[in-house]
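A short worksheet on the structure shown next.
Just one protein chain is left out here, and the rest sit where they should.
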Amino acid sequence: MAGESRATVMLEEAQSIIQAAQQKAQEIGQPMNIAVVDNGRQLKAFARMEDAWLGSIDIAIDKAFTSASFLLSTQDLGEMAQPGQPLFGINTTNDGRIVIFGGGVLLMRGDEVAGAVGVSGGTPDQDHEVAEAGAAAFS
Amino acid sequence: MAGESRATVMLEEAQSIIQAAQQKAQEIGQPMNIAVVDNGRQLKAFARMEDAWLGSIDIAIDKAFTSASFLLSTQDLGEMAQPGQPLFGINTTNDGRIVIFGGGVLLMRGDEVAGAVGVSGGTPDQDHEVAEAGAAAFS
Amino acid sequence: MAGESRATVMLEEAQSIIQAAQQKAQEIGQPMNIAVVDNGRQLKAFARMEDAWLGSIDIAIDKAFTSASFLLSTQDLGEMAQPGQPLFGINTTNDGRIVIFGGGVLLMRGDEVAGAVGVSGGTPDQDHEVAEAGAAAFS
Partner (left out) sequence: MAGESRATVMLEEAQSIIQAAQQKAQEIGQPMNIAVVDNGRQLKAFARMEDAWLGSIDIAIDKAFTSASFLLSTQDLGEMAQPGQPLFGINTTNDGRIVIFGGGVLLMRGDEVAGAVGVSGGTPDQDHEVAEAGAAAFS
């Protein structure tokens, strides 16, 4: 099991997270890209809903990557990455894959990190809400 | 028809858009790079006018790519991507191909997205004006 | 419908393709990465089975990308890309995303291209077999 602790998210769980996120996206009427990564920040599952923005494929995956990279939500990271704040400029690291606005949320199994979910397709607030709905289906 | 919906821009249309944009660029006296992408944000046609900046080849293509990625103008995206605004940092996503200043404009066929035009070679305001002239020749 | 013709694969279809491919992978006892792209060669859905190789995440996605890029299987492309054959060297094009061994298969809706499925995690022959099983669930 390369890159995976025993706590890491399983495929069936990842697919349930995506399903829950899709449902929330449908409720708010905004089609989304939804990605789940394991606790090694590697892609586990992905879904693009009909009519979701093409530019959000990479962003959804990279939001999950970002959350699993630094063990926080991309919403929280975004506050620290504004001009004058301690992590200003972090978004160009890791080959430019670090996303600094909402939509990436950690997946926890008890007190162990299991992975992360990343959502993109609406406003960062909408994305965060949909990611939270996905994460809620996990824990 | 790989990557092309029925609404997507055709080559002859793309060439007319470029011609109209060139004409506007000549009027304002600023040589431009002009790109048209389809609704899958893939390059359909491109032209670089004599003496247009070499650094603007990629920017023109990526402005069109950006508009087709998020279904808005790069001018509008730019406002949302300022420090403290919701999408600050979005320009490093999608392999750094997201442009957050004016010059990328959507092409609509009725209420369906047909693609986008991207212009670079002057100020963002000039680029936007030239892109609008190109788009006006389409719809 | 950005980047999607009416023929393009829908999310629910993509998820069925992945499920059928997973089933075949379980039958042959080899965990796989499975990707589906639309007919604009953009990611639609993805799944990584437990214990599947991490190096195969990108390969699965890029096999699907390759099939949708040139409208053939990566197995067929591989034959044309051998030393002395017409397309030797094609694998370094498109930012190195072209894969020249089996596992990428086209998805056809009647005589229109709907997208492609890419599988990686076993031998190229196993990958191709699993991709074919996925594609069979579509048409």
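By letter and in written order, the chains are A, B and C; residue numbering begins at 1 in each of them.
Here is the rule we go by: contacts are C-beta pairs under 8 Å (C-beta built on N, C-alpha and C of every residue); 3 or more make two chains touch, one makes a residue touch a chain.
All values reported here derive from a predicted model rather than from experimental measurement.
Asks: Specify the shown partners of the omitted chain in the complete complex.
Replies: Checking the complete complex, the chain left out touches B, C.
Asks: Touching the absent chain in the whole complex: find that residue among B:47, B:80 or B:137.
Replies: Among B:47, B:80 or B:137, only B:47 touches the chain that is not shown.
Asks: Extract the touching residues of chain C with respect to the undisplayed chain.
Replies: Those residues of chain C that touch the unshown chain are 40-41, 66, 68-71, 83-84, 86-90, 92-96, 98.
Asks: Using the touch rule from the top, list residues of chain B that touch the missing partner.
Replies: Residues 1-4, 10-11, 14-15, 40, 42-51, 53-54, 57 of chain B touch the chain absent from view.
Quick note on the criterion: only the chains that are shown with their structure count from here on.
Asks: Superimpose the Cα atoms of chain B on the matching ones in chain C and note the rotation angle, 0 to 180, in steps of 5 degrees.
Replies: The two chains, chain B and chain C, differ by a rotation of 180 degrees.
Asks: Cα centroid separation between chain A and chain C, in whole Å?
Replies: Chain centres of chain A and chain C, defined by C-alpha means, are spaced 24 Å apart.
Asks: How many angstrom lie between the centres of chain B and chain C, each centre taken as the mean Cα position?
Replies: Centre-to-centre distance between chain B and chain C: 31 Å.
Asks: Measuring from the mean C-alpha position of chain A to the mean C-alpha position of chain B, what distance in angstrom results?
Replies: 29
Asks: Can you list the residues of chain C that touch 2 or more other chains?
Replies: 1-4, 40, 42
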